[in-house]
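First the structure, in the form of structure tokens, and then the observations on it.
Only one protein chain is missing from this complex, and each of the others stays in its spot.
Let's look at subunit A:
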Amino acid sequence: MGRDTESSKSGETAAGRLRTGDLLLQAHGITKRFGDILANDKVSIDLRAGEIHALLGENGAGKSTLVKILYGALEPNGGTLSWNGQQVAISSPAEARKLGIGMVFQHFSLFEALTVTENIALALPGRLSLRDLADKIRRVSADYGLPLDPGAIVADLPVGIRQRIEIVRCLLQEPKLIIMDEPTSVLTPQESDQLFETLKRLTDEGCAILYISHRLEEVQRICHHATIMRHGKVVMECDPALETPASLARMMVGADIKDITREASSATEGEDRLAIVDLSAPADGPFSVPLKSIHLQVKAGEVVAIAGIAGNGQGELFDVISGERLSDRADAVLIDGAPVGRKGINARRRAGAAYVPEERLGHGAVPGLKLSENIILTRHATRDGLVLSGFLDRGKAEELEKKLKADFDVRMSHDNPEARSLSGGNLQKFVVGRELDRNPGVLVINQPTWGVDAGAAASIRQQLIDLARAGSAVLVISQDLDEIFEIADRIAVISRGELSAAEAAEKMTRERIGLLMGGHAGEAGKAAEGRATHAA
């Protein structure tokens, strides 16, 4: 932190569009300390009416802390907040709402068993008639182009609609400032476009929007102004229209991010190292998605990506491929031609496969165990010599831990810490490195860079490509289309438990993927022919 020499107190302001809106919320010198860590160090930000203001930064840069302070969920240690020129203390979210500040959270806070109206009623103050509220919801949501059925049960609704509920809930409180945390991370490209329309309509009405996103193209497209944070400080303010995604990324990271190098896959005619043949699996719980007759081959030398919106069966598919859940038939999953559908995860690992699940803590790693012990977790049965006739060789595991730390640049405050103390990016480097170190013939990885900072994400993506080019088969499940286009040779799309045929990445377009994500295979076909139509 101390190494930063930029003048960070007020931030440099690059030239750009003139900011004409009235000053709505002004934060000055906000400081927040958690123990020894300065999460916000004299942060200042001006939010103006009619403006979409992007807040950019890597994970841990202090964005969430700042937002929570603006929304009254955290109390700052220092600094002032002014609303319409008047100094205010926002001591609780209720108070923030009273001023006219609304927030749409990244993780939805909805009760799945209740209806749309009931969910919204729970968030509104006072007693109200559910029937009047339902009418109001129907009117307001249609008005803003986000139609909702007030009587629908949330559990039945796809993620994109659930987000609408959050947004409409926020709109009903007639806010003057809306804070949105990664709103498009769960949306198809078409749904995102629809959201942008709504945002434009809101700003035209004079509403201010504070927009947090990792998607720099998006920020560039819709935001009027951007504040960039790094290590708890504001390092830069700019007009994103004058920047490129690369220059924005550079400001966030404070260094150039290495471009990913990807030569075209030479071995697309190679052998199938991983094959999934007519794999079906019933739902194993009320909120689980059944898998329907999935076919997929991943050849030696290629990266195949499965795109899709969260909750369309990705986790379920990962579990059956990894062997955490067994299939009905042995030949539903083949590794290097060997049927493993009825074998457990360790047998599949011995057959040459490696797996990295979506959730790092609690699934890929045990939070309370040291890293060396977490190596034993996935490698105790893989002939690494970590277990000798039932006894653990802890010394060997610690050696491996040191090796992974060096080879994969895992940064930690002291040697061999508990997994829970690592930051998201470093832990991901560790769990990926743990498997890459085995040099697996097949790697299946779910959300390889979810919540990982840009620098670490680039290095992980490069490693995946390198592994494939060395002759392994790599299957990536991801929601991030930018990532998929960066690394995949072929792309398939999963929607409601069904997987589209994998097609060469060069022939895929974002729009076509978007239609496939929405389950419009027919329309996607038309779009491929060039007659693009807008998804309903």
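In the analysis below, a residue touches a chain if its C-beta (ideal position, glycine included) is under 8 Å from a C-beta of that chain, and two chains touch if they have at least 3 such contacts; residues count from 1.
In this section, contacts and distances are computed from a predicted model.
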- What is the protein name, per UniProt, of the chain that does not appear here: "Protein-L-isoaspartate O-methyltransferase", "Acyl carrier protein", "ABC transporter permease" or "Sigma-70 family RNA polymerase sigma factor"? "ABC transporter permease"
- Query: Considering the whole complex, which of A:G21, A:G79 or A:P417 touches the chain not shown?
  - Reply: A:P417
- Task: Sort through A:R342, A:H380 or A:R496 and give me the one touching the missing partner chain.
- Result: A:H380
- Taking the entire complex into account, which one of A:E75, A:D135, A:D156 or A:E506 touches the absent chain? A:E75
- Item | Contacting the left-out chain in the complete assembly, out of A:V159, A:A310, A:A338 or A:V366 | A:V366
- Contacts of subunit A with the missing chain: which residues? 35, 64-65, 68, 72-75, 89, 91-93, 95, 322-324, 344-346, 349, 355, 357, 359, 362-369, 373, 376-378, 380-381, 387, 390-392, 417-418, 420-421
